[in-house]
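Quick one: the structure is below, and I'll ask about it shortly.
A single protein chain has been omitted; all remaining protein chains appear in their positions.
For chain A:
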Amino acid sequence: MSLELRQVSKNVDGETYIYPTDLRLEAGVFNILLGTTLSGKTTLMQLMAGLEKPTSGEIWFNGENVTSMPVQTRNVSMVYQQFINYPNMTVFENIASPLRVAKMQNSDIKNRVGKIAEILQISQMLDRRPSELSGGQQQRVAMARALVKDSHLILFDEPLANLDFKLREELRDELPRIFSERNSVVVYATTEPSEALLFGGKTATMFEGKVTQFGDTGEVYRQPNSLKTAQVFSEPPLNTAIVHKIGDVFKISDDVSWPVGQKYAQIPDGEYTVGIRPHHVYPHRMSDSNIAIEGVVQVAELSGSESMIHFRTMGNSWVSLSHGVHVYAAQEKTTLFADVANCFYFDANRKLITA
């Protein structure tokens, strides 16, 4: 099964929510929409589901144009960030509702609801009302309802965002297992790069209504085609600085420069943007490719075994994320080490230099 967006766009009241987008999603892999809030993930999902009509463009499913088909007949499922259940129905009836609408036999309904409730570990609470459940259980009910019918398209819109840490971990483990047995197109929206990397599959990074890149998750992470993609796919935020290539050195300032090296030897001299992920900036020298950077610490957050150091350097706010506990005082001057062997260079159009 496949879902295809052809030049799909969406304007609301003269404002562009989604710029013309081409996307082809296949069954059998996790398709992840990664982007910050307001980047258009939810709108794109509503277009995919048929809850909203595209302003222009077509939506094809399995080689059939479904652009004007109402959502009721498209056979899709959706789970939202908010825990959406029917408050007037028991958990059993909530899960059974898509099957009841489809006029399925009572015995079949019982069978299916029982099975999916088992998988999602909510068999004990089928007689209760959603309001009597905890948040995590409510979201499991919503997921059960989405999974109980054989939908062709399953849309998950940040389903784990409102859950506490432990539940999130649990469901993160379970979801890929549940989906792997289905022949449906699965789309999963998230704001967290780590979640995308955890699920693998394919990722489409989104920024301000545009899909900036789509491909295998690992590949998008390692080879972001543009500065925007790299920024969307970096948490904590990507460290950037303007760098000048002059002959065989990259130079940020008189004090900070490093040799260009073989890989980028061919690119012309000029101004570039360098991007370094926070976990490639260390408090101590780790290898020969590290360069020293003077900075003023703004705040150092220590979380158990990791240290996140926010500091200002060369007019930019940078972040270093490293293992171990490193204590700094605010306004402390310090030297950090950036690994220039693991950085991206972007040209004047903010495109990745792939030399």
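The rule is short, and it goes like this: a residue touches a chain if its C-beta (ideal position, glycine included) is under 8 Å from a C-beta of that chain, and two chains touch if they have at least 3 such contacts; residues count from 1.
To be clear about the criterion, contacts and distances are computed from a predicted model.
Only one of "CRISPR type III-associated protein domain-containing protein", "Pyrroloquinoline quinone biosynthesis peptide chaperone PqqD", "Carbohydrate ABC transporter permease" or "Phosphoenolpyruvate synthase" fits the UniProt record of the hidden chain, and that name is "Carbohydrate ABC transporter permease". Note on the undisplayed chain: of the listed residues A:N88, A:S134, A:S180 or A:S194, the one touching it is A:N88. For the chain missing from the display, the contacting residue among A:S97, A:S123, A:Q223 or A:N342 is A:S97, taking the whole complex into account. In the complete complex, the residue from A:Q72, A:N183 or A:N349 that touches the missing chain is A:Q72.
When you scan A:F30, A:Y80, A:F156 or A:F214 for touch with the missing chain, the hit is A:Y80.
The set of chain A residues touching the chain not shown comprises 46, 49, 51, 70-73, 76-78, 80, 82, 84, 86-89, 97-98, 101-102, 142, 145.
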